[in-house]
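Here it is, the structure, as structure tokens.
What you see is the complex with one protein chain gone and the rest in place.
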């Protein structure tokens, strides 16, 4: 668990409604809903699961148990936790490669998620996709994707399909601050705006603005740094939210999802947040930002803020929090054990899932291979 | 010559400063510069050359003398005429496939342009490119391009190179209303804005908003139809101009080019105009617009407006205009004759201009072919 | 049997399948109000409405990606690529998403999409508008790639394509939209992965696909009449899956083969054909497999240069002579 007692104290109480982010961007002031002690505790448990899970994946990466790329969600927990709190059955969720949190929040089995990262046959996508490609279609998770921006058109198309089929579902479409400069974003957002005119595009765009695309700050990626306002070009309304404060995110998510569901029109929220971990588990160089900056953001760590509020309001004491931590840690330990003990995928899985029809696949296999 | 006496009369005098376009979009009011009779006559001659030239290409297309795609500039003459009036040696011009006017205005030999369309060896690019790919590098024409939006990044890169080399040149980058929805536009405009922050991007974006991308009106292509305002996303300032009024365009072009040249920062102008001809010479179906709409725009035909002004101001009488028409027609006839009489490219031209080094090319040629 | 043009056969397939299956939707530039730049979708907007016939902005990557998203939720989008030349802009969506989603989702997601449009050159559209991209898309597992040349096949394969649970790259012979052929009134489908023997013969096998098949038929006719050489003509039809069997069986009979492609030589379909034949009919071959390809240059505009850039009857006849050792 990364949130120290000191950091928590420094946040200076639970005042988390619409606070300015350190870079000075100002989200719209938000009425913090009165979440109630048990509800807040439940949210805390979810965020804690993400945090502890991610720390375990980082360890496993260092141990060589997880290969390829690994991108963790540490520092950003409040964003997906808050938005997915407004998830309703029938909704669809799509995001990029920083996708573990989204799976866990939608209720995917942590064992299967961890096993995927370990490349095991028991993984959520059978060990075929790895960290960047978590899917849990039954729970609405339509995938993690590795090409920056490439999933945005998919989400917009899904939103169309949901209305075409006459459902009430919406799409929660997560994208990074770096992705917004890609043409895929522009073309898809324009389609969303256009299709939304006839109520055929219930897409909620959620910009996870964690201030950097890999090592490139927002300021170094565009001359116009108000990312939410980039949706003006498509006739899509937007707002900002303090992405470190889960209560603010929840309030925003409620309104925004309701609005999108009702109108069938897209809407965009820029969540101001921060990735306190390196971009990827292998990217230890952080020449692009300072220790001070990281520490400054850590003072508004999303878990720290909730802990403080729980303690201040008396909803929980240190004992209760400690018990919760132990419980979550045990759950993650179990996931690690499960992954570690799971077998690799059987070799014949190499050739399945290329086409629906395995025969079609075989016809293209080399004669001798 | 397409502008009838009647149409001219209907324009109701020379009042052409910042008039609203028929679709109601309102360009910024513009002080019409006092161009003076001879100067106006010279502009008229240029626009007339384009018009008569384009009409000749349409005839040649119908006769089967021009193949492939052919996109004419009829109705839009004031735009390129006005902007290229502000061209200075060392500037670069890049546009899409609707490029004949740009070549003629930059002083390319009409014979060579027509011969290109005829696919002759005397063509401006040796008969290799055709209508969509006119180049006259010596005169700053860096090409016509066939992939919608694909030339926009090239223009932005050129602007960078001009400043990198320490020149005063700027890039006039023309794009259609349809191109603006393409990702190439978005990525390039963002780069322009970003590089412009350090004065490294003297790009003048000129949106030739002729209301349609092929058969798709602006309203059917995007929910946010103020195309100039799409540059807000990149920190690029912009304005609109009445693209039917060459005097308004010239005034705008002067200011805009001076500003871009001085600052090294990009700027965008949306020229509201109309293509009275079909999209391409082969596209005779016009199910996407009405006769009335075309006629309404024809009343503000850019040539008609100038003719009226010339007559009203006494700068020219019908006799003078008639002589000018004859002169221009003779020039175009000569181009047609030249093209018609020119030989096809020699067959060995097939294999040149693939690589700088012809030997490199030969190595890739099939053994028997 | 009634005769239909290639264009009308294609439209018939789309119409019938849209009538039969509500999940079929069309997307593309100017396919609706404008009626389709090649008139393939003419009348469909009126019949099926704007929710099913979706005009898009000029954003090939965006709308192809959106269509993939629709397919992931069970729709069956048919995307018109106005011409395949614009598909580089959608290649990331096609290759990175459509082709691989089933795999990297561990089988949780399928992408029943068809992407169709005219492929190939021959009408003086010059460098940026002249490509034959069968090898490009055919390289990627997860895609199916077909290239029908007759009205019969284009209709039957379009029905197969729309019903296929996986992404299909449907390369139409754009230069032949107006050509006629017999098309039954009854419903039928043409399977993927089966080449067609377009003409039987015993002396030499000529292999191609798309509009070059017609060239081969002309050549075969000339060889038969002028030289009494009986050429077998194979129309691959399906590029992926690739029908090795039909090719190999024919060459085992004729012992000689010429592979012809409009596209460029390197890493083209003809390279694969030659590689397969030498692999699987090595002992039957009386001469090396010959290839005839487009010239190694971007497509030129001038009519005479363009003509010289594509395989000609004479080039194919010369190649046939070489494999028959009838040179000179």
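Labels A, B and C are assigned to the chains in the order they are written; within every chain, residues are numbered from 1.
Going forward, a residue touches a chain if its C-beta (ideal position, glycine included) is under 8 Å from a C-beta of that chain, and two chains touch if they have at least 3 such contacts.
Because the structure is a prediction, the values reported are computed rather than measured.
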| item | value |
| --- | --- |
| Partners of the unshown chain among those that are drawn | A, B, C |
| Of C:29, C:55 or C:92, the one touching the omitted chain in the full complex | C:92 |
| Touch with the omitted chain, as defined above, among B:72, B:194 or B:236 | B:194 |
| Contact with the hidden chain (one of B:46, B:71, B:128 or B:240) | B:128 |
| Residue in contact with the excluded chain [from B:44, B:83 or B:160] | B:160 |
| Absent-chain interface as seen on subunit B, which is shown | 92, 123-129, 133, 135-137, 142-143, 145-147, 150-162, 164-165, 183-184, 186-188, 190-191, 194, 198, 200, 352-357, 360-361, 363-364, 367 |
| Footprint left on subunit A by the chain that the document does not show | 67-69, 116, 119-121, 123, 127-130, 132-133, 145-150, 178-179, 181-184, 213-216, 220-222, 283, 285, 287-288, 344-345, 347, 349-351, 354, 361, 364-366, 368-369 |
| Interface with the undisplayed chain - residues on subunit C | 61, 85, 88-89, 91-92, 95-96, 99-100, 103-104, 126-128, 135-136, 138-142, 240, 242, 263-264, 266-272, 274-275, 278-280, 282, 285, 287-291, 296-298, 300-301 |
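Rule of thumb we're sticking to: only the chains that are shown with their structure count from here on.
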| item | value |
| --- | --- |
| Distance-maximising chain from subunit C - centres being C-alpha averages | A |
| Centre distance in Å when subunit A and subunit C are each reduced to the mean of their C-alpha atoms | 41 |
| For subunit A paired with subunit B, centre-to-centre distance based on mean C-alpha positions, whole Å | 46 |
| Centroid distance [mean C-alpha coordinates] between subunit C and subunit B, Å | 36 |
| Residues of subunit C touching at least two other chains | 57, 59, 61-62 |
| Multi-chain contact residues (two or more partners), subunit A | 183-184, 186-187, 190, 194 |
